[in-house]
Structures are given as structure tokens and as C-alpha cells.
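One structure is given below, encoded as C-alpha cells.
In this view, the complex is presented without one of its protein chains, the others remaining in place.
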Amino acid sequence: MINATDQDRYNRLKKTSTIHYNMEVNKVLSEIIDDFPDTLSGMEYFYNKFKPLEAGESIYPKGKKLIASMCIHVPVELIYALDAIPVRICSGAYSADTAGSDFLPAKICPMVKSTLGALYLDMLPGNANPDLIINPTTCDQKKKMGEMGEEIGKEFYVLEVPPSKDSEEARQYWQRTVKKLVKKLEKVTGNKLSRRKLKRSIKAVAQAQSEFRRFMRLRKNAPVIFGKDALLVTNSYFFDDISNWTEKLSILNDELEERIEKEATVTGPRTPRILLTGSPSIFPNMRTPILLEKLGGVIVYEEFCSSSRMISDTVAVDEWFLYDMVPAVADRYLKPSTCPNFTPNDDRIRKILLAMEDYKVDGVVYQTFTGCQLYDMESRKISKELEKFGYPVLNIELDYNPKDSGQLTTRLEAFLESLKENKRKK
Amino acid sequence: MQKFKIKKYIDNSNVSRFRFWIQLVSFFIFVYGGYFFIEIGSRLPVFSCPYASGSPGGCYLIGVQHELNSTWSTIFSPRGISILKSLGIFFIFFIFLNKAWCGYVCPLGTLQDWITKLRKFMGFSFVRYDEMSFKKLKKIKYLILVLLILIPLAINNSFFGLPVLPHGMHTPFCQICPARIILPLFNGDMSQIFVDFTDTTTIIMTSLGLMVAAIFLVGSFVKKRFFCFFCPMSALQFLFSKIAILRLIKDGDKCTRCGNCSRVCDVGITEIADDVLSKNIVKDDCMMCFKCVEACPEEGALKVKVVNFDIFSATEEGFFKRYGETDDPEHLKKHGLLNSNEESKKENND
Partner (left out) sequence: MIKIIQNIVVFIFLFFGFQINAQDAIWLSNTPPVSMEKKVKTSGMHRLSAIDSKKLRGKPDNGNKKKGDQYKKIKTDSTQKGRPQTTVKGGKKSYRPSTKYLQWIRKGNSIQNAQYICLDDKTDYELTLMSPEGNKEKIEIVTDSICYAKFELNEEGYYNTYLTIKKAVGDTLYVNIAKAELLNHSCRNGHHKRLEARPVRTYPKIIDFEMIRSRNPHEDYHYFTSSGSEEVFKVIYDGKPRSGVKVTLNTEKGWSKTFVTDENGEINAQFIQDYFSKWQELNNREIYYYMLKADYTTKKDIHYKGKDYSYVHYTLTMSDGYRPARTMYASMVWGLIVFLIALIASVAGIFIYKERRKRPYKEIKFNESNN
């Protein structure tokens, strides 16, 4: 497929991209860990999860199939039940973004380009070599990305997600898609879906959800953990073994509880509490949270699909048989989803409003990636709704390029100042 | 602190199991209570059929049909006050438990739940009504209620000059009710399985009753709480449901519309999940079994209240206790789901 000169070019591209990627990762990690005082001991585990790329074998255990996915609409419980390992390959690497620009127009979602590039150059974290890549048809960019599969030499499996989640037809359509997915997964992994395994995996994921919800509950108080750390915790969920993740998060939660009792907060009481929403911040693209918190704010809630949306919602099964468990799992990935690819998406506004109250949020930062039309279009509606209640909103647009930080810093600074003013007035 | 501990205990409890025991005791009381000299009254808001000799009272519907089996002159005379009086007694019975009479007490409902357990044991899947069928079918109970009120009246009075109905239809709902045939079986009495050949009306009505009983059994097997969808008692109760003491309140702001509640609902009500504006979320089909509250992971989104006092609300902790507890936590904690080759091979051979 690729001739000799193409092969050379590919190898060079891969080499440079890897170097750039490692530089990026190291930089971001140092910012996260070193630039902030008072790191939590429980975070050690999560920091160690994010390493620069090293040549060599994949870190994932052999003997089990690796199922890569994008988006939060791929049911993880089913993958676990079939003895496979789910990996979410949504990428935040700028280096891969430049590689991916070859395949897609420059002005589209950088995350999609980055993922494409990472796939093309085999630069997935942990040297993952997926046996199947599931591409859900959620936003336009992802849809079209699937068509590039042949070019980059990978096979995509299209998971058809309905464009609406309210109607009965959409629900039926989605359930049918999930059943088809199960059949495909069974073929790829060579295992059959069994009742006991699915029950076990649903409960394992429920344990993870329980710990995560506890984590979020602890953040309702005076801040004992920064948003950047929280984002790393949730980002590691993309590829970590679920029971390890749950265990370590539980240890972290215990530590946070201790801190709450000792009132050892990470910032002062007058620090403005921020809710971050919009296009997801995925490691290593952590500019917004790092900047915000360096500039004197603290993020208490992220309404991202790389954070709370991924883990919060639960599966409730009425009868523990496959005829009810599979539809229950499918329902969980459709009905409570506040992804803007669904229309209408009133649930997102209600969720944000509820979070504003519960987490005592002072201001909202709404970030949009260039070319992310869905979040861009929703930003207007959400800003209006929030302003009705008197909450200040800052809309920022950015992409993965780290050189754009100057303007971003100014805007964030100004916003934080105004929030501090508001707080002082109260 | 004590109050919080009690509240926490209740919020974390497994209501379905509690409900199973209450249903068992209620079934015993309402089907065998008469043998133990238990007398509860004859205007009950559940199907405690007086045709069964062990019944401790009677269901209100049989009383209504007998009372309305009179001429207009009798009904509008002072003697008709007894109709209002019995309605009042029914109302007083009803307001204490609201529609939980259906979910926790009704012997016919308990029977359907047991048939559902049988189905689960045998491994058959269940049926759900789709949206359109749901909307159309749920009107049938109102139709049955109207008919059971009009037919006894029409036996004694002529409506708009139409001929009066034959006397054989004197208690029309009792004649088609499955409880009349099935509950006496629990008292060892098979005498209600008969076709009365006196005249055409009785032939039709008794045959109809037997057919409804057969459909009841088959329907309950494939759909959870099949009969409750068509029950006129449910329709009658709904008229007073808003002012009852036991309430089910939803806080729409906290709801994420995840649909867990309507997914576990036996009757299949979708409004619990989708309606984020109403406070009182008891619909006409609801039987207040509170499975929805059990399945809700959002803190305080669904609450069971006695007037304004919370007795059971949806909590995160409660949800995960009920749905997240694994059957072998040791296995998960130590080994995790994904591990070395040996573990995965062992699991595959399991």
C-alpha cells in the first residue's frame, strides 16, 4: 500500500511526532504536578498513568482483545462482559493533530484530527494496537472520520447513534444498534455474551460510578482538589483497568475526606468556583484548566464528556436476564446523555443549572474547539439561559495549538477578576 | 442523629423485598382473614372478593353495583344517601395509602406478581407496550368504570327511552371480574367456574367472566401487572389520588431523565422519567410500588411522602447498595475483571 518513499516519509513523521508528543506530555505533566503546591498523595497513581510514549510492546495484557472507541456512547459494560478491554482513543495531542491535518480540512475539530493522526501513526497511548475501532456516528466530524479508515489503514466499525433521544423510534433504533454491536463484538472476541459475565461487568462499572459520584460529592464542599487533578482522574478512566481505577479512586476519596475534616483546602475561600463545559479537555490538552487554576480560580465541576458525563449515569436492571440487561445498558448510553449531538438537548441546560446550585458555582467557562459546530451552536442558548439566572459566562474558542495561550490568558484573567469582584460584593 | 440513622436505613433498604413480605401478609389477610374472624369492612379499595368465603370484607365495586341497582327515585330519595356514605367510607380507606393499596395490598396484584416470578424462574422474557398501544389501551379502564356504573342503572331505569337491560347483568363487573373466579380457588372453592344456562344474558356473562380469567392468567404471564392496566378500581382511585396522604413527589430539577425509573416500572409509565415539571407524579396506572424510587440514582429526585414528611427518598448511596453490590466482591477487589492470561482462561472455562 505504501511504497518505499512513502514508508520513509511515514517513519520520519512518526519519529518527529513521537518526539513532539513526549515533549508535550512532559510539559503538561510538569505544569500539573510541579506548578501547584500541595499535591495529594492519592494522585500519584493517576499521574503515573500518563507517560510519554516509549517504543515497545503494548502495555495491555495479551490474550484479550482490545476494543478502541471514541465517544461516550459505546457501552463499556458489554465490552467487559465479552472479556475484552475497552480503550477510549479520543486524543488531546497537538502533535497528532498536525499529522491528522493531512486527511481532514484544517478547520475541523482538532480532537478528531488528533485521533486520526494518532491512529495513522500508531501513536496511541500505551502503544495500543486495537483489534476493533468503534466509530459512533455522533457529530459530523466523527462520522466523516470513519471514512478515512481505508486511507490510514485501519478498519472502523460504524455504530449508528440516533440523532434524537426523545422519541420511541430513536430508542428502538439504538437498541437494535447495540444488539448488532454485541454480535460484532462476539465475532471479534470469539466469546459469547453470557448472563453472569454481563451482570458482573454491570456491577463492576456500578462500583466505579459509585466511587466517582462520591468523588463529585466531596467536591461540593470547600475545594480540596483542583480541577486539573480531577480531569486527570477521569481521563485515566479512558484506558485504565476498571477495578484498579475504582480502588485507587476510593483511596483518593478517603484522603479527600480527611482533608475536608481537617479543612485543608487547596485554595482560599474567596477563590471563584468555576464550572467548565463545552468541548472536552483531554490530556495532554489541558490548557484551559491549568490556566484557570494558575490564575486563581478553582474548577469544581466539569461538564465534559471526558469527565462527569462519562461515568455518572447508572444502569438499572429490572430482571437480570440478557433480554433486560442489554436494553438497560443501551438505555443508559442514550437517555441521560447531554451530548449536543442530540436534538433537543434541554437536559444539558437543566444539568448545568442544577450543578450551579449544588456546587455553588460562581461562573461558567464555556470552551469550544474551532470547527466544533455543535458546541458552538449550543453555546448561545446556554449562555442566554445562564444569564437569565444571573450567572456570568465566558465563551472561549481555542484549538490544540499551544502557542495561542496569550489571548486566552488575558481573557481568563479578566473573567476571574470580575468573578472575584462579584464575590466581594456579596 | 437518631432520626438521620433511621432515615438512612430506610433510604438504603431494599423496598422490593419489604414489599414482597407485605404482599404476602396482605394476601393472607384478604383471602383467608374471614376464617380468623378478621372483619375489615365492605367498602375496600382492593379486590377482596366476597365470593371467596375467607374474605374479611368486600370490595367497593360490588357495593357500588348493588347500590346503583335501583330506580332513579330511590337513588335521589334520602335513601340514596347511603350511596354517598359508602363512597365516603371508601374514600377514608383510600386516602391513607393512596394507590399503594394496589401495589402492596391487593390480592389480585400479588397474584400477578407471583406469576411474574414464575415467568422469571422459567426464563421467559416479558412484553412491554409501545407508546401508541399504551396510550390507547389505558383508556379501557375508564370505559369499564363507566359501564359498571351505567349498567346497573340501566337495568332499573330506561335511558332515553331505550329498553331496560336484563336483570341478569345486575353486577356486570363482578360477573367478568377474574377475582371472582380465581380468589375462591384459594379457599378451595371451585364453584365459580360455571356457565349459567338460565338465559342468554347469564350464558354470555358467565362465559365472558371465564374468558377474562383465562386472559388474565396468560396476560399476567407475559406482561407485568397486566390486569392493573384495565382495572376500574384503579380508575376510581385515581379520581381521589391527588388529595391522599401518601404521596410520590418528583423534583424535576434533579432529574437527568436517565429513564431508570420507567424502565423498572412494572406498568410501564414513561412520565416518571420524561415529565420534569409535575410534582405529583402518580399517574392513573401507577400502583405505588416505589420501584422507581429504588432505581433512581439522583439524590432527592423522587420522594415518598406522608403529607409533607419524607419517608423514603432516592439516594445515591441507596441506589448503589441495591444495584451495585456485587455477588462476589472479593473476586473483584483482589483480581479485577481484566488480568493475566490464567485468570481469563479460568473465567472462560467457568
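By letter and in written order, the chains are A and B; residue numbering begins at 1 in each of them.
The rule is simple: a contact is a pair of C-beta atoms (placed from the backbone, for glycine too) under 8 Å apart; a residue touches a chain by one contact, two chains touch by 3 or more.
Computed from a predicted model, the values in this text were never measured in an experiment.
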item: Hidden partner chain, touching residue among A:N22, A:S101, A:N127 or A:S194; value: A:S194
item: Candidates B:G58, B:G103, B:G268 or B:G318 - the one touching the absent chain; value: B:G58
item: Sites on chain B contacted by the missing partner chain, in the whole complex; value: 37, 39, 41-43, 50, 57-58, 62-63, 66-67, 69, 71, 73, 76-79, 81-82, 86, 123, 190-191, 193-199, 202, 206-207, 210-211, 213-215, 217-219, 222, 350
item: For chain A, the residues touching the chain missing from this view; value: 172, 175-176, 179-180, 182-183, 192-197, 321-323, 326
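Rule of thumb we're sticking to: only the chains that are shown with their structure count from here on.
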item: Separation of chain A from chain B, taking each centre as the mean of its C-alpha atoms, in whole Å; value: 44
item: Contact footprint of chain A on chain B as seen in their complex; value: 120, 123, 125-126, 130-131, 252-261, 263-264, 273-274, 276, 291, 295, 297, 316, 319-320, 323-327, 332-333, 335-341, 344-345, 347-348, 350
item: Footprint of chain B on chain A - complex, ascending; value: 61-64, 80, 83, 85, 166, 168, 191, 196-197, 199-201, 203-204, 206-207, 209-210, 213-214, 217, 241-244, 247, 312-319, 321, 323-324, 327-328, 331-332, 335-336, 347, 350-351, 353-354
